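One protein chain omitted, others in place.
For subunit A:
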Amino acid sequence: MTTITDNAIATPRRAVRDEMIALAVMTALLAVVPLTGVYPFFVMQGLCFALLACAFNLLIGYGGLLSFGHAMFLGTAGYVTAHALKVWGLPPELGIVLGTLAAASLGVLTGLVAIRRQGIYFAMITLALSQLLYFVYLQTPFTHGEDGIQGIPQGHLFGFINLANPNTLYYVILAGFLLGFLVIYRAINSPFGEVLKAIRENEPRAVSLGYKTDHYKLLAYILSATLAGFAGSLKVFVAQNASLTDVHWTMSGEIVLMTLVGGLGTIYGPVVGAFVIIAMQQYLAGFGQWVTVIQGVIFVVCVLTFRRGVIGEIAHYFKRSL
């Protein structure tokens, strides 16, 4: 009996320490990227997708809700930020704020509808809503349809940080990613996060304890949408365009894939998963259309052999939380 209790007592503290070490390692690795000669554009893109996957993971991994429409937040924020920068000529910081707010508002609206259903129905509603939005963006003039918004000026952040400099841009994107990541980390480890976990574990019991579970799920959904939007706004500065690809349902699918490959419900899994998928697309680009097939195979292998994802399996093996 004592051994069980001893182990158990150690767990929560040890977990926090492990996570902090992992955070330090990740930050250090990412901080030295510009010195290594790794293509920074690739890493910046990876960071945006990593944040996106982390936001998605907050919803499914901790709230138990599978959204199949997260591309709509990425794309919406991207379009709004792009439009604000290019057409209205707003400074970068305002562009990011507007884009993120747009995604948050969209989160409130779609959340109120989607949260009423669970499981597959929730996934289908989010997919339907994102498809609806896709066709809106296809038709409205401000998105320039198939062409997208091109040649977006990067400008000066806060008036003095020149985002046209690749190294500067890299550290700004990294800072943005870390900010988003820490917000998610805190949300998971907050009083709210505890209730969210309780709801995921046993919703009827949470209801019987007096929790109005829909309110908590809605807040998780809105948080997730907002952070996914933040990722979308950051991505505009990297890609310098906003296009239909980012609102397409295949993007929503890729987000699911990144999270699953990395490890659902783990803190660092989505980051690893995002880089794995982006790297695959990068290095397999020569295979053209076959990339999709290869991705499909990897997805199947992943689900069949290491269901917990890369980080999930490592964490399970070492009995740690990561």
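Following the convention adopted for this analysis, a residue touches a chain if its C-beta (ideal position, glycine included) is under 8 Å from a C-beta of that chain, and two chains touch if they have at least 3 such contacts; residues count from 1.
Operating definition for what follows: contacts and distances are computed from a predicted model.
The chain not displayed here is annotated in its UniProt record as "Branched-chain amino acid transport system ATP-binding protein", chosen from "Acyl carrier protein", "Pyruvate ferredoxin oxidoreductase", "Pimeloyl-CoA dehydrogenase small subunit" or "Branched-chain amino acid transport system ATP-binding protein". Touch with the chain omitted from the figure is made, among A:G148, A:G193, A:G232 or A:G309, by A:G193. Touching the omitted chain from subunit A are residues 1, 4-5, 8-9, 11-12, 186-187, 189-195, 197-198, 201-202, 204-213, 215-216, 219, 223.
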